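Have a look at this one.
All protein chains but one are shown in place.
Going in written order, the chains are labelled A, B and C, and every chain counts its residues from 1.
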Amino acid sequence: MASTRTATDTMKAFVIKGVGEVEVVEKSVPEPGPNEAVVRTTAALVCQSDVHTVKGAIPVDPNRTLGHEAVGVVHALGSAVEGFSEGDRVAVGAITPCFHCNYCQRGFASQCQGMLGGYKFTTQKDGNMAQYFLVNDAQANLAHIPDDLSDHMAVYATDMLSTGFMGAEHAELGIGDTVAVFAQGAVGLSATIGCRLLGAGLIIAVEAVPERQEIARQFGADEIVDFTQGDSVEQILELTGGEGVDAAIEAFGFPQTWDAAIKVTKPGGRISNIGYHGENPEPLEVPLEPFGNGMADKQIYGGLCPGGSERLRRIFRLMQTGKVDPTPMTTHEFGFDEIERAFAMMQSKDDGIIKPLIHFD
Amino acid sequence: MASTRTATDTMKAFVIKGVGEVEVVEKSVPEPGPNEAVVRTTAALVCQSDVHTVKGAIPVDPNRTLGHEAVGVVHALGSAVEGFSEGDRVAVGAITPCFHCNYCQRGFASQCQGMLGGYKFTTQKDGNMAQYFLVNDAQANLAHIPDDLSDHMAVYATDMLSTGFMGAEHAELGIGDTVAVFAQGAVGLSATIGCRLLGAGLIIAVEAVPERQEIARQFGADEIVDFTQGDSVEQILELTGGEGVDAAIEAFGFPQTWDAAIKVTKPGGRISNIGYHGENPEPLEVPLEPFGNGMADKQIYGGLCPGGSERLRRIFRLMQTGKVDPTPMTTHEFGFDEIERAFAMMQSKDDGIIKPLIHFD
Amino acid sequence: MASTRTATDTMKAFVIKGVGEVEVVEKSVPEPGPNEAVVRTTAALVCQSDVHTVKGAIPVDPNRTLGHEAVGVVHALGSAVEGFSEGDRVAVGAITPCFHCNYCQRGFASQCQGMLGGYKFTTQKDGNMAQYFLVNDAQANLAHIPDDLSDHMAVYATDMLSTGFMGAEHAELGIGDTVAVFAQGAVGLSATIGCRLLGAGLIIAVEAVPERQEIARQFGADEIVDFTQGDSVEQILELTGGEGVDAAIEAFGFPQTWDAAIKVTKPGGRISNIGYHGENPEPLEVPLEPFGNGMADKQIYGGLCPGGSERLRRIFRLMQTGKVDPTPMTTHEFGFDEIERAFAMMQSKDDGIIKPLIHFD
Partner (left out) sequence: MASTRTATDTMKAFVIKGVGEVEVVEKSVPEPGPNEAVVRTTAALVCQSDVHTVKGAIPVDPNRTLGHEAVGVVHALGSAVEGFSEGDRVAVGAITPCFHCNYCQRGFASQCQGMLGGYKFTTQKDGNMAQYFLVNDAQANLAHIPDDLSDHMAVYATDMLSTGFMGAEHAELGIGDTVAVFAQGAVGLSATIGCRLLGAGLIIAVEAVPERQEIARQFGADEIVDFTQGDSVEQILELTGGEGVDAAIEAFGFPQTWDAAIKVTKPGGRISNIGYHGENPEPLEVPLEPFGNGMADKQIYGGLCPGGSERLRRIFRLMQTGKVDPTPMTTHEFGFDEIERAFAMMQSKDDGIIKPLIHFD
């Protein structure tokens, strides 16, 4: 396969033209540097983050390829990359840290080389909603997909599950703890799975859409709070005998859910934010009384999806032993030639869409 | 009920007469001091620790009542105990710390006032295999049993689940990690549940008895290693592609399983001991090469069942939401009048006994 | 001594009459319940928290005794308190948890029985700016003062050092980390000591008052940032090569320092709040860009002084081995008969006052 590649090889890529504008264009197939790899995409998911990007929340160069949730097969390998062969089935995390800088060595690889710096696809270089994509620091960022896992399963590990699980990890649950998860989109649903896996005794999912409530139950939610049926804070306090939860996960990215997350968490509890607040016009507010005027022993943590192959490997293991199946989140499937329609649906949230799977064959 | 108690009230208690000798005797029903409570026992489990005690492993005064896994109803309350009423259904942990001493304040309540000092039943005062028992520091050690939980469910929280979960907690699993649990007696089986609850991706249970293997699978074991079919270390290395597990839990209390637990754990991994090694004639050995000559970044932790009502409450919550059902470990049931026969079976391990439930009605 | 006590014994106590009003009144010497102790006060410090209380920030019953930083000798002991004798020199933390409730058992004793509930002096019962005071849960809250420590040294352990050290503990410093401490009042100065003790490589103290700057240097500050000489955020970024600090401690309780603390902390860093924000009219604000729109892996923690004797014992040890001497913070000394003047100075911050020591002899 490698032998037939030439300098004039081209591919199709789904790019942002400018704020509010997307398009499929032709680009050259990338060539790997010594520490890089090129992957031929086989499946991808459309991410809400790209909707934010196209709205203008994150400024990027025009013509930058979108996408950061993809799997494929190794197409070409840099000279210094070992342990992989062309044709290997691989996954690549949405976040692709260098693992060498101060931030990475310190354990904050998502903040590689500075604020949010591990998030390189689209924001720093072309994304992977294309027929081929370039992987930086491939030795650390390529993960073999086990034979018994489909692309459909594996692609969820690249962002949704990893981010949702991180939300649950930062909830720092003790065994049997109570937790509330605000919003059951794909990230919130993944956080619900994460809470089930990490010891929660009572999982309260806040969601108004019946289809999402249904998946939430299937993924482990013990109680559903529908905020259209009453104040979610009051409902959660009632479900917990008035004391609130040990931890709250904010997976929505709105001031109201942030505020509610702080309010429903009891003293000594954790608020774990995985919602993107970049579209808020104002700073987030920490309500004084529920925060004990600064002294309630509450912890607020806001994280970005962790990167690297080691974590992917652990998520794959959970799938292989049957503990995690994210595919019910796939509400729609498209060919890559339909990507513009899929993206438009993610923007409009039509037809109850949660995640659309994109096939590249 | 309280009004009818008199100084001459007596009860039956199952005691150790001396090394190797047990008997049911009459004793006075205890009276509570200001911080104590007296519980009328309704259900109990026989614990292997008492078998060790009767063998002479832990020296205790003759005529001391055995037992530390029991639930019941409040019979009498000390003047300083609040929030409970006579007649309330309650559970009491096997370990009943004071929560006030230096060790307790530091977070090591099992070591209350010194080595293993939280373990008071039988070793420091009468145990609870009796019709009534005294609870020290009742404010912290009495936990209400939720209405929707049977005594049978609740009594498992007092020791087996709490100890097994602690084994899993000290395994410090990352999400998706691999773990091996050595031996699937009641404590090992509970550790298997704990690993399932705390993020394990692959749980390998080491056990040779088919009935226990079966319960292990039901409780979450992904793989069973039968040490009668080959060296358990080799089998576990094979199941993990040669690299070993992220953590091993030693729930047997034998030099061979301790040694194997260290050997199957990969560098950077945790060995969590919950086996009782008091019957070993020799010190435990740490094999040099698997321990990296002291530098493999392996962590060894040996803990004692945590006490206190807060933990019981969290375990009850896991039962209430259907995440934990320990009752398959109950292989036999007896009335308290059959306690000597039940104890003899625990000594002989006859008839595939795992845990015998004792009824007090 | 005990033999001469009678039901009509009275004492002087410094109380809040209403918002803005304080007075010395006569009260009965308290009598201990079974788990309590009565201490005869020998030395105390006036705390800024009482200034907040008198301003009306924390609603309390009229005639409630102020004060929560005191040491003395045991005057009377409840029947269930062991290990102490009348006449023993003792210290009692500002926070006096029960150590038995769910919050306490979970490790959040400052939030005993609910939000800020470990803070009992003045807010829930009489404080200790009086000739005698009552100690709840004395077994856990009385700490012997070692013979080689003066009352003057010991009284700083009850609140200032414990709170400041907590601020440093929640900064979760790695060895050699950079940290900024906002404001060098008594709590901020204590946090500076804490950072020196807990591994900081570079300690930046933000303070404009020359006398406080001088003590800060003496206590371990490597750099002083004077916010009257330019924006403190810019100065701290410059001192850290533009990257910010690993952790910031907010010890002032103002929106501006809270905001600055978040801004100077680099991605993956910790913001540890020990300032009291109860006088702010508005919620605290989390600036979006420095918080990575919720994804900068920053952690915000706001805690309340930990209570209990075990911690006091550790702070005393640091004094005994010469590692900590807080007495330079004592800018003024008064007899208890001058308490109203001392309190007025704490309100007005006259004469460069930091902490006034009150003698009771």
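Keep in mind that, in the parts below, a residue touches a chain if its C-beta (ideal position, glycine included) is under 8 Å from a C-beta of that chain, and two chains touch if they have at least 3 such contacts.
What you see is a predicted model, and the numbers here were worked out from it, not measured in a lab.
When you scan B:100, B:120, B:196 or B:277 for touch with the missing chain, the hit is B:277. Of the listed residues B:34, B:56, B:146 or B:302, the one in contact with the hidden chain in the full complex is B:302.
Screening C:27, C:125 or C:314 for touch with the missing chain picks out C:314.
By the touch criterion stated above, the residues of chain B touching the omitted chain are 103, 106-108, 110-111, 114-117, 174, 243, 250, 253, 266-268, 273-278, 280, 283-288, 291-304.
One chain is missing from the display, and on chain C it is touched by residues 165, 168-169, 174-178, 194, 197-199, 201-203, 222, 311, 313-318, 320-321, 323. In the full complex, chain A touches the omitted chain through residues 33-35, 79-80, 98-102, 104-107, 137, 139-140, 308-311, 313.
Operating definition for what follows: only the chains that are shown with their structure count from here on.
Superposition on CA atoms relates chain B and chain C by a rotation of 180 degrees, given as a multiple of 5. Inter-chain contacts peak for the pair A-C. Separating the centre of chain A from that of chain B, both taken as means of CA atoms, is a distance of 40 Å.
The multi-chain contact residues of chain A, meaning those touching 2 or more other chains, are 174.
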